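Down below is the structure, laid out as structure tokens.
A single protein chain has been removed from this complex, and every other one stays in its place.
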Amino acid sequence: MALLHTVNKSPYERNTLESCLNHVQEGDTVLLIEDGVYAVIKGGRAADVLASVKGVKIAALSADLKARGITADKMIDGVEVVDYGGFVDLVTSNDKVQAWL
Amino acid sequence: MALLHTVNKSPYERNTLESCLNHVQEGDTVLLIEDGVYAVIKGGRAADVLASVKGVKIAALSADLKARGITADKMIDGVEVVDYGGFVDLVTSNDKVQAWL
Amino acid sequence: MSDVKKFLYVNRKAPHGTIYALESLEVVLIGAAFEQDVALAFLDDGVFQLVKGWDTSELGAKNFQPAYTALGDYDVQKVYVERESLEERGLSEDDLIEMTYEDEDDDFAEKSSIRIVSREEMAKIMADADVILSF
Amino acid sequence: MSDVKKFLYVNRKAPHGTIYALESLEVVLIGAAFEQDVALAFLDDGVFQLVKGWDTSELGAKNFQPAYTALGDYDVQKVYVERESLEERGLSEDDLIEMTYEDEDDDFAEKSSIRIVSREEMAKIMADADVILSF
Amino acid sequence: MKLGIVVLEGPYQHEASDTAYNFTVAALEKGHEVFRVFFYHDGVNNATRLMVPPQDDRHIQKRWSELAEKHNLDLVVCVAAAQRRGILDEDEMKRHGKDANNIAPGFRISGLGQLIEAGIQCDRLVFFGD
Partner (left out) sequence: MKLGIVVLEGPYQHEASDTAYNFTVAALEKGHEVFRVFFYHDGVNNATRLMVPPQDDRHIQKRWSELAEKHNLDLVVCVAAAQRRGILDEDEMKRHGKDANNIAPGFRISGLGQLIEAGIQCDRLVFFGD
């Protein structure tokens, strides 16, 4: 019963990512969208939090990364970049979706 | 040049109160409104943050406290409760207002 | 598709500041008519939705707290509240409204719908749902 | 009332996620015609508004980054960016767009409008303004 | 798969409305069935035909209406949320004695039961909000 968790808030503004990571289970996927993608910036405080998560796939939406100028060289390792089609695939390949609004 | 700072976000959801408190100066006033009033609950983590502030007046809007069931006995000491008229007085008695949206 | 699905309403936002709490509750009330397996989860600022003693007269908005209390009449029997979320906010179960239902299997005894659960249990509750409605 | 007032635009929100950044910028552009003393402050997630290299084509929204660069043409010369906000987010001045103005008092030399300031200085900048427009 | 999509925020103010649209387009391109898009909370404001965005920007209502026409999508606006916020079709206009309506082609106003039904019928329900 794997879950797709979407996080659309900046980890520097809200507790959303933190709360999500406190509730993920092994095998789940966390997809960062909208302002949620700011979590992947190398050297940022939120990146440390992300990097400490084990057994969970972390993905980020390419449209939102690009819109914010977050290029590959600015990102931490271990984050899979997906386009909207990849977002759809994550929705269908997991059993359900929890949106951390 | 005293400033009135309004904070309308829950300190458990956003960094707004923290950022505000990092920018207040002695003689300023912080007015908690809307979900910002949750910061005054005794025993809550945010209350410790509020209690550590020195030289700054802390006020909270009565309409928002009441709507949320935060009665006087649940509040930390040192918070002045004001009604909307008191909010107006704080606006006019300070030189300007910074809304921490 | 005629099977009963497990619907989980996840409530993470404080009441009044935004309409998320109120309009989520309206879905629960309508959804109760659909004979699904319904559960409500309150975590993060969502736990503030259940703090008792609202008085919205000075604010000038509608007090929708009675609707939570009425959920038992709509056969909502499972209300999960996260302990860690309460504790961080200086709250305990005593601060919450009473929510009850009549247990058909126990001579219609009135029982509390509220179940305080740990963060770990909350994660399992989410994992166990068929459909999550996130507000 | 004909005196010049110090207008400070305080930007604390990330771009794209909400319209606050874009519609705040539109106020600055219009406000530039009013001959007041204008300064912009970027702190907290507001610093993300100045990160260079936006490409909004895949998102399908308008790229309004060029308008920030054009602020110099509107005689906006003071853009304060909080150092602590940058650092927490893994950013430095090198990650930001260039914002320049022509200094009338120095033979129209092109100078950077961006001034990286400490949190303490930012607090003083707020205290020193006459009117704060908060977005 | 059969997908249900829920939009809780209005156009331009929040990106949620854009993400939901882009997700819907991608789902259709992948050959999935979009059973329903349900507009709730401020999401109902996506459905006004009166919006006039700047010419160099996207037209959020039009692109939903066009997508609905092309793929025969069911775009449902919650009636209670719509009434509160002033989104009306002709029936609602008459019923409440108003002198104008503003709903765009391709959207229909209905009850919250349509959201529950989507939850029952769909393989996946995806929420977009603030």
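Each chain gets a letter, A, B, C, D and E, in the order it is written, and its residues are counted from 1.
Convention: contacts are C-beta pairs under 8 Å (C-beta built on N, C-alpha and C of every residue); 3 or more make two chains touch, one makes a residue touch a chain.
Predicted model only: the values in this text are computed from it and were never measured.
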Chain not shown, its touching partners among those shown: B, C, D, E
Residue among B:C20, B:I33 or B:I70 that touches the chain left out of view: B:I33
Those residues of chain C which, in the complete complex, touch the missing chain: 16-19, 59-62
Hidden partner interface residues of chain B, rising order: 6, 8, 33-35, 61, 63-64, 83-85, 87-89, 91-92, 96-97, 99, 101
Residues of chain E in contact with the chain not shown: 10-13, 41-42, 45, 48-54, 61, 80, 83-88, 92-93, 96, 98, 100-102
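One rule holds in what follows: only the chains that are shown with their structure count from here on.
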Third chains touching both chain E and chain C: A
Selected interface, A-E versus B-C, where C-beta contact pairs are more numerous: B-C
Chain of greatest Cα-centre distance to chain A: B
Distance from the mean Cα position of chain D to that of chain A, given in whole angstrom: 28
Distance between the centres, which are taken as Cα means, of chain E and chain D, whole angstrom: 35
Residue numbers of chain B (touch at least two other chains): 12-13, 15
Set of chain E residues in contact with two or more other chains: 8, 15, 22, 125, 127, 129-130
